[in-house]
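Taking it in order: structure first as structure tokens, then the write-up.
What you see is the complex with one protein chain gone and the rest in place.
Coming up: subunit A.
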Amino acid sequence: MAEIGDRYNTKCPGVKRLMREALELAEATEEYCARPLEDNLFEWHFTVQGPKGTDFEGGIYHGRILLPKEYPMHPPHIILLTPNGRFEVNKKICLSISGHHPETWQPSWSIRTALLALIAFMPTPAEGTIGSLDYSPAERKILARKSRSWVCSQCGEISSLLSSTAAKPPTEEEQSVLNQIAFKGEEEQANKSQPPVEPVQQIQRPVLESTEPDASLLDQLTEIIVVLLIGAIAIFFYRRYNAFYNINQTEI
């Protein structure tokens, strides 16, 4: 860290903040680890453990964190490098509060918040949002197994980067944030105006076929359910009517 301190203006709050975060995240945990590149405080590499009890269990996923010069006023961008079946690789994704404008990032969140949120968000449905993939559970499990042998050209074998120390559990505030957060790919336009991200490693397209969400199939399913519901209601009314009619009959 000493050299980085020499190279940047530590009076600048953003730099001071990132150096603090580097210290805070210096020790790897079981769930995540992250550190700045040696020559650039504004680009970090991270590794996260796939959440237990999901298709990603056992998987280890590596990626880049790009910090805007306005950090922490503006959110970090996350780019996954390890094929995972949930997010496209080599594509910027940003976090936001779900259902709200993506620009609801809060300066009191940190890289740790972003990583915890990423882990929590992995098992959620892709729902066709930009940057999301909707691979089948089987495909994701295969990718999870394969991910353990993935190698980053800068960090080496990623499976050795995490430790066995459990991370600090999320605070109450963090937890309430995690429940609301969503990740989304960046808009196409913004991507064009920014310098293209140079791929750190040639990523092979997974041999598996991707199962894109089939909208027409979904529509058909909804239709069937609606028809069934209407039928059920009709039968219900018919029976009630019959019962009512019978009572009237007996009274007479």
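Just so we're on the same page, a contact is a pair of C-beta atoms (placed from the backbone, for glycine too) under 8 Å apart; a residue touches a chain by one contact, two chains touch by 3 or more; residues count from 1.
The definition used in the following text is that contacts and distances are computed from a predicted model.
Per its UniProt entry, the chain excluded from the display bears the name "Ubiquitin thioesterase", taken from "[RNA-polymerase]-subunit kinase", "Vacuolar protein sorting 55 superfamily protein", "Actin-related protein 6" or "Ubiquitin thioesterase". The omitted chain makes contact with just one of the residues A:Pro68, A:Pro107, A:Pro137 or A:Gly231: A:Pro107. Set against the missing chain, the residues A:Val48, A:Ile93, A:Leu143 or A:Val177 yield one that touches it, A:Val177. Against the chain not shown here, subunit A presents residues 12-14, 16-17, 20-21, 24, 70, 72-73, 97, 100-110, 112-113, 171-174, 176-177, 180, 187-190.
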